[in-house]
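For reference, the structure I am asking about is given below.
The complex appears here minus one protein chain, its other protein chains still in place.
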Amino acid sequence: MTETVELPVSREHGLELLREMLRIRCFEDRCYRLYGETKIRGFLHLYNGEEAVAVGAMRSLRPTDAVVSTYREHGHAIVRGIPMPAVMAELFGKQTGCSRGRGGSMHLFDASRRFYGGNAIVAGGLPIAVGLALAQKLLRQNDITTCFFGDGAVAEGEFHESLNLASLWKLPVLFLCENNLYAMGTALDQAQAETDITTKARAYRMAAQPVDGMDVLAVETMVSRAVDEVRTGRGPILLEMRTYRFRAHSMFDPQLYRDKAEVAQWERKGPIITLTTRLKALGLMSEDDYERCEREANAEVDAAVQFAEASPWESVADLERFVYAGPVA
Amino acid sequence: MTETVELPVSREHGLELLREMLRIRCFEDRCYRLYGETKIRGFLHLYNGEEAVAVGAMRSLRPTDAVVSTYREHGHAIVRGIPMPAVMAELFGKQTGCSRGRGGSMHLFDASRRFYGGNAIVAGGLPIAVGLALAQKLLRQNDITTCFFGDGAVAEGEFHESLNLASLWKLPVLFLCENNLYAMGTALDQAQAETDITTKARAYRMAAQPVDGMDVLAVETMVSRAVDEVRTGRGPILLEMRTYRFRAHSMFDPQLYRDKAEVAQWERKGPIITLTTRLKALGLMSEDDYERCEREANAEVDAAVQFAEASPWESVADLERFVYAGPVA
Amino acid sequence: MPDPLPDSRSAMSYRDAVREALRSALIADPRVFLMGEDVGRYGGSYAVSKGLLEEFGADRIRDTPLSESAFVGAGIGAALGGLKPIVEVMTVNFSLLALDQIMNNAATLSHMSGGQFNVPLVIRLATGAGRQLAAQHSHSLEGWYAHIPGLRILTPATIDDARFMLAAALACPDPVLLFEHQYLYNMEGHLTAGLEAVNLHNAAIRRAGRDVTLIAYGWSLHKSLAAAEELARTGIEAEVLDLRTLRPLDEQAIIASVRRTRRAVIVDEGWRSGSLSAEVTTRIVEQAFYDLDAPVVRVCTAEVPVPYAKHLEDAALPSPDRIVAAVRTVLESSGSP
Partner (left out) sequence: MPDPLPDSRSAMSYRDAVREALRSALIADPRVFLMGEDVGRYGGSYAVSKGLLEEFGADRIRDTPLSESAFVGAGIGAALGGLKPIVEVMTVNFSLLALDQIMNNAATLSHMSGGQFNVPLVIRLATGAGRQLAAQHSHSLEGWYAHIPGLRILTPATIDDARFMLAAALACPDPVLLFEHQYLYNMEGHLTAGLEAVNLHNAAIRRAGRDVTLIAYGWSLHKSLAAAEELARTGIEAEVLDLRTLRPLDEQAIIASVRRTRRAVIVDEGWRSGSLSAEVTTRIVEQAFYDLDAPVVRVCTAEVPVPYAKHLEDAALPSPDRIVAAVRTVLESSGSP
C-alpha cells in the first residue's frame, strides 16, 4: 500500500503546488473546449485528475536532468517549464509551437529544457530514457533521466527490456509509472496477471514503491527521495503513481468501459480537492486564494491562446525541412 | 535451489533414459563430424550436455500435446519421435528431410507429432506457444503446449509479453527455460540484473521452480508434476532447467568467453555420466549395457546418415512451392 | 437474443460493413475469434467491434494487453492450433512491434516447413494519414508489407469489399493482412445488389476510361475517382483501377488497362521512394514498355514523417488536385488524347 503520513506544508509551498496544478487543469479544460471549436485536432489526451504527479515529480529535477514522456504530456511539459504559449501554439499547429507545428499534442519537445517528448507509441520512450541515462553516466554528468509512462506500457516488451537494461547497467533512470487503472478501455486487471506494478521491478532487482498519486505532497516527497537516490548512481528506481484519469482517454472515447459512479468517486479524491482541503483545514489558505490562483491560471491560458491564434503557420515550402539534419546532396 | 532428492528408478526405466540420451549424444557428435565434411551447412547448434532436459521433459507429454522449440532443437525433435533419418536428411537439405530441405538444422518441423519448430529468432517461439495453448483451451482439447527456450530469450520483450498473456488467460503452457548460463558468449549475469529466472515468473503470478537439468530423473519428475498441473487448466508454469552446453554455441564460435576448466567441470556433472554413475551404484547396469546402448544409438545414426545420403534433392522447379497454401491466381 | 444481421442492401457505412463482416464470420464458424487491444469493452478504437463483446462473449471478442508481438504471435499459434483468428492491430503504426512475428513466422512457416503447416490468420489494421495524427500515427505501410512473400495484402476500399473481403480472407489458408484506411470508416454507400462474395485475386475497374489509367487502392481510390470526375469535365476520360490486393498483384489487370490507355498515373499514399507505386511502375515497364505513350507518373506522399499541422499534412499527401495535375503532365508529355 501507499504511505499515508501527513506531510508538513507551508502556505507558500502549498499555494505554489496548487497554482501549478491549476495551471494544468485550466490548460486542459481549455484544450477540451478548443477541440470542440476545431482549433486543436488530431488525438488529444487530457491529464485532468493526474496533475499531482507532474507537479509533485518535476520539482525535484534539475534543469540539466532529462525528461521523457508520453502522448498525455501537456502537464509534464508545462510544469517542466515549456512556456504555455509555445505548447498551445503547438496544439494549434503553428510555427511558434514548441515543435514548429509538426508534432501536435502528442509530440511536445523542448531541447533547452531537456524535454524529449511526447511519444505516441506506448512504451516507446522507455528505451530512449535508458539511452539518455547511459549518456549521462558515461559523460559523468551527475544528471538523471525521468521517464513517465502509463500502466498500459507495462505490458509491452520494451518495459521489460528497458527495466532490465537500466538495472543491469545501474543507470540513473527514475521510472514513473502513472497508473490510472486503464489503458484506453482496458482495466489493469484485464491486462496484467499481476496488477501490483511494483512487484515487477523485483524481477530486475530494482527498488520500487507505490505512491498515492492523488496527493501532491506525497508525490513530491517520494520523488524527491527517489531522485536523490538515483543521483547517487546506485541504479534506477520505479515509482508507481496511483492516480486516475477524469476525462475520456481521448476525444473519441465514449467511455463504455467504466461507470460514471467510479469516475465521480475518484473525482472526490482529486489532487486539487485533496490539497485544497488539507490547506484549508490547516488554515493555510482561503477560498479567495483558490479563486485568485485559478484566475491567474486562466489568464495565462488566455494569453497562450491569443499567442497561438496570432502566430503564423509554417510555410508549406518548409515541409521537408528538418527531415535530415545533414546535407541531402 | 534445485531439489536433490534421490529418485527411485528401475533398470528398465534407467536404461531407457540412458538410451534416449545416447541417441541424442551420438546424433550430435555425428553432426559435428558431418559439418566438418560439409555435408551439413548453415548454422548448427549442438545439444551436448543438455540431453537430460529433452529426454526427461518429453516423456510426460501426450502425442496430441504441442511442442515449440528453438534452433538448438535436434534433441527435442528426436525425443519427440521425429524419425532420425528425417532429421538427418533435413540437415543434409534433402527432399526427405522433415522440412523437405527448406529448414535445415534450425527449422525442424513435424505436423503429425505437433512439433512446431525449430525457431531461429530468440524468443520467437514463445508467442506461438501461447497461441497454440489458446487454441487448446478454446477448443477444449485437454492438451498442453510445451515451449523450450534459452536463458538468452529471457531478456527479450516477447518473454515478458508471452508470460503475462499465458498467465492472464490461464493457458496450458509449460515454459521450459534451458538455462545453460550463456547466450552465445554472454554470460547470464552480463545479461540479467536478476539471474534467478524463477523470480521473474512471480511478476506474472506464475508458479516456477528451478530444476537440476543435469539429472534426467529430476527433470522427469518435475516436468511430470508440472504437466499434470498445467493440464488441470489452472494456468502456466515455468521450470528453469539448470544445464550447460558442452560444445561451442555454433560451429563458428571460438569460445573466447569461457575457460576450458569451467567446461571440464560441467562435463564431470554431465547428464549421461550422472545417470550411469547412479545406475551402476544401484547395481542396475553394467559397462556392457552402456556399450550396447551406445552401439545401438550409433547404428541408428549410421542408418540415418545412409538414408540422408541416398535421398533425392528437392527439384529446383519446386522452389516456390509452399510459399502459399492457397491459390496464387 | 442476438440481433439478426441487418439488411445488407440498405445504405451503410464502411464501419458497419466491416462490423457486419465480423459478425457474419463469427456466426458462421465457431473457430473464428477476434482479438486485439480494446476490441471488447471499449468497442474497438474505431468503434468497429462495438456490441460484439455482448453478442459473442469475452472468449471470442478478446481484449489483449498492449503486447503487439505476443498477441500477433499468439494469433499465429492459434491458427496453427486449428482456430481462425482475426487479430486486430489497432493501427499499422503499432504493427512494427509485431513485425518479427509477421515476417519471420507468419510469412515463412508454410514454406519453411515444406508445406506441413499453414497459417490461416487474418490481421486487420487501420492505416493511413489525413487525420492530423502526426509522424508516429500516420503511416501507410500496406505497400511496404507487400514486399514480403508468404503474406497476402488486402486493401478494401469500397463498401462491398469491406463487407466481403474478410470472409474471403478467412477462407484463405494463408496469412492475410487487411488494411482498412481510417478515413474510410465513415464513408457511406450501398452494397451491390446480389453480391454474396468477392475474390482476392482481381483488381477492379471502378471507372472505365480510355485516356489514362489511374491506379490506386484504399483511400487513394476515392481521391482518384474525384480526380477522374474533375478530368471528365475537361473531356479527359480516366480509367480508375482499384488494386484491391497488393500482394499478389493483379499484374494482368494493370497491364491490360495500360495497354488500352497507353498512359498511367499511380496514386499511392506511401512515401514515394520504395512505395508500391514503384513496383507497379516497374511491372508496367517490364510488360508494356512499348505500349506506353509517356512515362508513368506517380502521386505519392512526400518523403517526410507526416506532420501534425493540417496545411503541412495536406501538402504531404496525394490529393485530387495533384492527381489531376499528374494526369495533365502525362497527357502533355505524350501529346493530348
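Labels for the chains are A, B and C, by order of writing; each one numbers its residues from 1.
Criterion: a residue touches a chain if its C-beta (ideal position, glycine included) is under 8 Å from a C-beta of that chain, and two chains touch if they have at least 3 such contacts.
Just so it is clear, the model here is predicted, and its values are computed rather than measured.
Visitor: List the shown chains that the missing chain touches in the full complex.
Guide: Every shown chain touched by the left-out chain: A, B, C.
Visitor: Among A:Met21, A:Val87 or A:Leu165, which residue is in touch with the absent chain?
Guide: Going through A:Met21, A:Val87 or A:Leu165 one by one, A:Leu165 is the residue touching the chain not shown.
Visitor: For the full complex, which residue in B:Val122, B:Leu181 or B:Met241 touches the chain that was left out?
Guide: Going through B:Val122, B:Leu181 or B:Met241 one by one, B:Val122 is the residue touching the chain not shown.
Visitor: For the chain left off this view, which of A:Ser105, A:Asn119, A:Thr146 or A:Thr221 is in contact with it?
Guide: That would be A:Asn119, which touches the missing chain.
Visitor: Residue-wise, where is subunit B in contact with the chain that is not depicted?
Guide: 41-43, 93-94, 99, 101-104, 106-107, 119-124, 152-153, 155-157, 183-187, 190-192, 252-254, 256-257, 313-314, 316, 319-320, 323
Visitor: Since one chain isn't shown, list which residues of subunit C touch it in the complete complex.
Guide: So the residues of subunit C touching the unseen chain are 69, 93-94, 96-97, 99-100, 103-104, 107-108, 111-112, 134-136, 139, 143-144, 146-150, 247, 249, 270-271, 273-279, 281-282, 285-286, 289-290, 292, 294-298, 303-305, 307.
Visitor: Please output the residues of subunit A touching the missing chain, sorted low to high.
Guide: Residues 66, 68, 97-103, 107, 109-111, 116-117, 119-121, 124, 126-136, 138-139, 145, 157-158, 161-162, 164-165, 168, 321-329 of subunit A touch the chain that is not shown.
Operating definition for what follows: only the chains that are shown with their structure count from here on.
Visitor: From the Cα centroids, identify the chain that ends up most central relative to all protein Cα atoms.
Guide: Central by C-alpha mean position: chain C.
Visitor: Which chain's C-alpha centroid is most distant from that of subunit A?
Guide: B
Visitor: Measuring centre to centre with CA averages, how many angstrom lie between subunit B and subunit C?
Guide: Computed from C-alpha means, the inter-chain centre distance equals 41 Å.
Visitor: Residue numbers in subunit B touching 2 or more other chains?
Guide: 157-158, 161, 164, 168
Visitor: Give the residues of subunit C touching no fewer than two other chains, as numbers and ranges.
Guide: Where subunit C meets two or more other chains at a single residue, that happens at 64-65, 67, 69-70.
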